[in-house]
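Only one protein chain is missing; all other protein chains are in place.
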Amino acid sequence: MMQKRSITQKLSRLLANNAVPVIFIFISAGAIPLSGFSATYLIQELLIRVGRNSFLILSLLVPIMAGMGLNFGMILGAMAGQIGLVFVSDWAIVGIPGIVLAMIIGTPVAVALGLLCGNVLNRAKGQEMVTSYILGFFINGVYQLVVLYFMGWLIPIASPSLVLSRGYGIRNAISLLGIRTVLDRLLPLRVGPFDVGSFHLDVVNIPVATYIVIAAFCFFIVWFRRTKLGQDMRAIGQNMAVADSAGIPVNRTRVIAIVISTVLACYGQVIFLQNMGTLNTYNSHDQAGMFSIAALLIGGASVSRAGIGNVFLGVVLFHLMFIVAPMAGKNLMGQAQIGEYFRVFVSYGIIAVALVLHAWNRHNERVDARRSLRGPTDAKAKEAA
Amino acid sequence: MRKTVRKKRQAIHVFKKFVDMAGWPRIIIGIFLFSLFMAAPFVGVLISTSLSNTLERFGMNGVLVLAMVPMVQAGCGLNFGLPLGIISGLLGSTLSIELGARGIGGFAAAIALSVPIAVILGYGYGQLLNRVKGDEMMIATYVGFSSVAFMCIAWLLLPYRNPTMIWGYGGSGLRTTISVNGYWFHVLSDFWAIKFGHFLFPTGMFLFVALMCFLIWLFMKTKTGTAMTAVGSNPEFARASGVNVDRMRIVSVVLSTVLGAVGILVYEQSFGFIQLYMGPFYMALPAVASILLGGASVNKASIWNVLVGTFLFQGILTMTPSVINNVLQTDMSEVIRIIVSNGMILYALTRKVQVKR
Partner (left out) sequence: MRALQRSVVLCLILALSVGLFYIGREHQVFLDNKTIEVDGQSFRALKFVKITVRTQAGDAPTIELMPRDRDLAKVTGPSFQIKVEVMDEFGEKVEKVIEKDLTPGFSKDLMLSMPLLAADRDDYILPPPAVQAPSSERDTEPSEETLALPTEPVPDP
């Protein structure tokens, strides 16, 4: 009887873990023909978007490893990256040096914000996600205070093309012409055209350098899991009390996990924006957080378990939906706006569903644990009652 | 000599007691607000206008903030899922306009239409929250967000006919903002309104808010209400004494959702517009911040917290733009609002755990 239950449990868990990607594969399979996009267009778009977003999403993995859930505070790192980019555009540093310099400037800001975030989260154990979420809003206010009021006044910004006409504050949209797609174009690779039977594919460009950076990051994650620090984080993620009694400095390790995530999110945002070519000073970071988390969850990750595979599956599926939904909505309902709202709905809905599934599993586990503690007779008595 | 020392000690003791009771954030914000009111005449801001603005916004938001109380009391955490209640209210108000109901009757119709919707939605929402105990707040946030996004699609597709609400020029679906002017604009606010000079006191709205507060206060005194509070403060104990914890939680969520629906109606009749689509998206945050500012914690809230918090929060929102902008010649109100409201929530979230340990 014991075994039987475990098998059904395993099966349901397997389904629960993979239900989301499967649903998305079905949605995309239905929506792609409806949208009427060509394969070449879709593949080219996907190649660009995977390169653009993967780094940001990968930055979420470390806190999950440490059992801190989805790091909604990653937008702190994104803000740090944007501050770096503002300075770099002010100084007119272009090309790869511009990108690297933006990252270097963003790093201390990201470390400081990460330390703050880690320490705040240590005071709210068990509520990390909602706390990091609100912290993101809070720091967003501080960021606006700095960028909208201090820059150009307390913080010197020379370039008039960045500053609002009133004399201080950064403009709403900043063109990053100097560093636009420089990383993507560093090692260009053109592939195609192909013809496989009736399947035709035109020339597609692959941003090789961006993918090399992403691959390096993946290797970093794999290597990091094996280090002492990585092992400590996993132990904390399993059980904080046990890890504490084993002599692992729990609070310190958790702060480090958040700092790493924040700094990497900062780099991710710089990579993201070099591809976009425009910095929306006051909302680029917001979208970064929401879309990254939604993509990771669509890839089948849960709040407590996420791997590199989830990242790439998620980014492909999420962006596939992102590209085809408006067109599919237009062709199906006659309104592109429906598709637009649909993808917003899906991004939020998927996060809600993933959080519910996670909480539900945990709840069931707790109930099971209680039942096994009480012993079989008690459980039977309860069932009878 | 000794006497003065003792007196000093006593004074410090009284002061400490006061600080413990009121809490530092309220004292700081209170002093800030007070100084804003003091500074107002010197920078050319009329106190009567600002005070009446503050009062009007207090009335507009009062019931929305009150919607936090039942869920917090039942231990379901802060109701970040308030948009769900707001959506019920939006459905009710658009339906009442569709039916062409006007005046007080129209407002009553809107309430009558939205309450059943809120009960149904709240029941489902409560069922969901019962399965995710411990993670309510994060899930509530995203349930709120996704329901708002879902309703965006619905607003486009629902078969409304009233020309004041749908897009002209061959567009389909409801407008982003719908005026309630000519239907039930200011039906509460203008009821017995007292006016002298620039000062306007929306008596009707205040009476309504007071009535709602009184009803909730009364409910909390009933057997169900006390059982609910017991569930919030000690679920194990409540279970042991024979209270159905899950049922109590559902009752609280339904109540919160209904209050959210009524709250948005009060808001709309004063504001004059129904805001659809992404309008309700971030409405939970100010309400959450208000009740926390009023001294509530993540698992304990009272009517008193609602009143104090709403007054302080709305007071700051009204006063900072007028006073600070006159001093600095810039509009910093948006940023101050973000920092104050989220700082407040952050403070509450980090404090709760400390108390527990």
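Brief remarks on what is shown
Labels for the chains are A and B, by order of writing; each one numbers its residues from 1.
Everything that follows uses one rule, which is that a residue touches a chain if its C-beta (ideal position, glycine included) is under 8 Å from a C-beta of that chain, and two chains touch if they have at least 3 such contacts.
This is a predicted model, so every value here is computed, not measured.
Of A:Lys125, A:Arg171 or A:Arg234, it is A:Arg171 that touches the chain left out of the display. One of B:Val45, B:Val148 or B:Met283 touches the chain omitted from the figure, and that residue is B:Met283.
Contact with the omitted chain, checked across A:Thr281, A:Ser302 or A:Ser347, is made by A:Thr281. Taking the whole complex into account, chain A touches the unshown chain at residues 91-98, 100-101, 104-105, 137, 140-141, 144, 148, 159-161, 164-166, 169, 171-173, 178, 280-283, 286.
What we mean here is this: only the chains that are shown with their structure count from here on.
Computed from the mean C-alpha positions, the centre of chain A lies at a distance of 32 Å from the centre of chain B.
Those residues of chain B whose C-beta lies close enough to touch chain A in the complex are 80, 128, 131-135, 137-139, 141-143, 145-146, 148-150, 152-153, 156-157, 172, 285, 330, 332, 334-335, 338-339, 342-343, 345-346, 349-350, 352-354. The touching residues of chain A, when paired with chain B in their complex, are 120, 123-127, 129-131, 133-135, 137-138, 140-142, 144-145, 148-149, 166, 333, 335, 337-338, 341-342, 344-345, 347-349, 351-352, 355-356, 358-360, 362-363.
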